[in-house]
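Every protein chain of the complex appears in place save one, which is left out.
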Amino acid sequence: MKNNTILCIAAFLIALSGLLISADVNATDMEKAIEQEKALREGKVKESYGIPKFFVSPPVFSEGMFPCSQCHAGMEPNPERRELMFHTEIAEGFDHAEEQRWCLDCHNPDNRDKLRLVSGKLISFEESYDLCGQCHGTIFRDWKAGIHGKRDGMWNGKKKYRLCVHCHYPHWPKFQGFKPLPPPENPRDIRYRKLSQDETPLNPLGDNQDYEIPLSKEKK
Amino acid sequence: MNRKGIDKEERSKLLSRRNVLKGTAFGLASLAIPFGTADASVWEAFFQKHFQEMNEDEKKRVVQRLEDEYAKKFGAKFNIKTTKAEPGVLFGYGLDLSRCIGCRRCVYACVRENNQSRDPQIHWITVLRFKKGEKWVNDLEEAEKYYNPDKVPEEGYFYMPVQCQQCGSPPCVKVCPTQATWKEPDGIVVVDYNWCIGCRYCMAACPYGARRFNWGRPNIQKKEINQETHYLGNRPRYTGVVEKCTFCIQRVRENPGKYPACVEICPVGARKFGNLLDPNSEIRYIIKHKRVFRLKEDLNTKPQFYYFFGS
Partner (left out) sequence: MVIMIKNLIIALKLIAKGSRGYYIWLAVLGVFIFIGATSYIQQLRTGLIETAMRDQVSWGFYIANFTFLVGVAAAAVLLVIPAYLYHFKPIKEIVLFGELIAVTAVSMCLMFIIADMGRPERAWHIFPPPFGKMHFPASLLAWDFIVLNGYLGINLFIAFYAMYKVSHGKEYNMKLLLPMILLSIPWAVSIHTVTAFLYNGLSARPFWNASILAPRFLASAFVSGPALMLILFQIIRKISKLEIEDRAVFKIAELMAFAMAINLFLLLAEVFKEFYSGSVHMAPMKYLYFGLHGHTGLVAFMWIALLFNITAFIVLLVPKTRENYFTLNLACVFLIIGVYIEKGAGLVFPGFIPGTLGEIYEYIPTALEMNVTLGIWATGALIYTVLAKIAIPIDTGELRFVSKEMPKPVHPVR
């Protein structure tokens, strides 16, 4: 009878050892993963992220606004903080370090079609990132590397960048928010329904292939 | 027939895989395959090999058959790619939790790109909402998935989208009894929809709730079908099989390849994607410069999906 008991135990042990082998098979997967992780962390690279090359076209000005020199050409520049007669909605909604800043800190007083850096260098509206980057250095760095902000195109090829002002209206840059798309169906409501082709629900995203959030110039 | 008369070759032929299978499978299959459509292609579909076992010719034939099948079903010309993983590429994903506003644009861009069933509804991406200051990263019980305010982001909340994390050691792959799901060399965990038996063991094993099952027959309106597909990715699926995020394998496995649809749509640029083995990639920049974490790291699944805080 003792033999039988031993037999039972032996059979059980064989079964168990099989399980351990199965754990081992998985270990090769894991080793691979660890190796990849190591390679990933050890890589020493010299980083140089320049200004990206490919932009989508800059957001358009409100109709009749640009070039600014249309109106400003004959005006005497006035750096004083004051009640504006024109651009009143900007003045009212102004929410961008407004205590420290006024129009001509960014807009060039002599040629209004240009922006002006602290250094005195004039830049076009298409290069406004240099202006923003003066204060927002770390975000500027992230943006150049493609980490801050929306960017699309090819992951291993040409990428399309957006300017800061694509998403942030410069006079009140805080992201404005909008309606989310519908929540998923509750599992309780997912049932068998005999729907025809035309009755099948459409994607709430619609045909909008290159979805851009409209820049909200209206302050809420 | 005289048994001894059968020579060795003939006997081995008789016992060949197809014959033995046909015998046993006929009975079973007759249950599930409607008689009206029982033409040759149905049998070819039934005996279709595992994707990894097919040679190039067999792949071509299968793709042809599937394209015909889909053409009949949707009245559209499909392109089913079987592009292989490129050496030196290991895909990684980054998601900026300080940016995400929970707008669910990614959810529906994914649905459109990847031909998910509209009814019954299948979403590969789940966006969770958390109250600021409450439990979140290890205890997801406070998460809200069905939020629907007029405007996001909401005051006092933050959002965390979850999808397949393309684990380095994926528990779903380990448990699959038929090897119908596996990890590709570029790190994408894929499913062969023609090999999956629908046991859903992988769904029980996935710690991220990332796998979806076709509980009913998937339905999509013809005009919304995406005809550019990959065999292991967004080609139309069947009732009773499991599917999941593939980092848009049909888009990214190209040179140059587009970003996944969710990355492309994200209005706030919270989603980042790139090659983990390329030191200049966006994802490597994130790992180097930001504080990253991976969901449920305690389970040792080694996701290739990094959450980070952009600021």
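Note that the chains are named A and B in the order they appear, and that numbering of residues resets to 1 at the start of each chain.
What we mean here is this: contacts are C-beta pairs under 8 Å (C-beta built on N, C-alpha and C of every residue); 3 or more make two chains touch, one makes a residue touch a chain.
None of the values given here were measured: they were computed from a predicted structure.
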| item | value |
| --- | --- |
| Positions on chain A where the hidden chain makes contact | 1, 4-5, 7-9, 11-12, 15, 18-19, 21-22, 25-26, 187-188, 190-192 |
| Absent-chain interface as seen on chain B, which is shown | 17, 20-21, 24-25, 28-29, 31-33, 46, 50, 53, 120, 126, 128, 138-143, 145, 162, 171, 174-180, 195-201, 203-209, 211-217, 238-242, 299-300 |
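The rule is short, and it goes like this: only the chains that are shown with their structure count from here on.
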| item | value |
| --- | --- |
| Residue numbers on chain B that touch chain A, as the complex places them | 90, 94, 96, 101-105, 107-109, 111-112, 118-121, 123, 126, 145-153, 168-169, 173-174, 183, 215-216, 219-222, 224, 252, 255-259, 263-269, 272-277, 279-280, 282, 284-287, 289-290, 300, 302, 310-311 |
| Residues of chain A touching chain B in the complex | 26, 29-30, 32-33, 36-37, 39-41, 43-45, 47, 49, 138-139, 142, 145-158, 167, 175, 177-186, 190-193, 195, 197-198, 200-205, 210-213 |
